[in-house]
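A single protein chain has been omitted; all remaining protein chains appear in their positions.
Showing chain A:
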Amino acid sequence: MSFESEQHADDYWKENIRLMLILLGVWFAVSFGCGILLVEQLNTIRLGGFKLGFWFAQQGSIYVFLALIAVYVVKMNKLDRKYGVHEGDEEPEAPAQPLKEEYGQ
């Protein structure tokens, strides 16, 4: 166990799940919400030559997706450090372990 305690492992996982659910909530809201379910209502608003719902469906959602992954990467790196389960910087990870020959299950 790489965590200091069982409690830490639970807390880390809970924070991770919380972050994931928040980000997935935004993911759902922009793509399925603005781009599909609410598209007609949003289409009454204009953004230059775009109708807003159409823009979300064909452009906006994709930009939000990118932002979501960026936020996730930054926040998770912080969370890993907070609980001391990040990967070290020094190693180019255990120089190619020789492949073990294991037979069957």
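Convention: contacts are C-beta pairs under 8 Å (C-beta built on N, C-alpha and C of every residue); 3 or more make two chains touch, one makes a residue touch a chain; residues count from 1.
Methods note: contacts and distances are computed from a predicted model.
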Protein that the absent chain corresponds to, by UniProt name, given "Dehydrogenase", "Quinol oxidase subunit 3", "Sodium:solute symporter family protein" or "RNA polymerase sigma-70 factor (ECF subfamily)": "Sodium:solute symporter family protein"
Contact set of chain A toward the excluded chain (per top definition): 2-3, 9, 12-13, 16, 20, 23-24, 27, 31-32, 35-37, 39, 43, 47-51, 54-55, 57-59, 61-63, 65-66, 68-70, 72-73, 76-77, 80, 83-87, 92-94, 96-97, 99-105
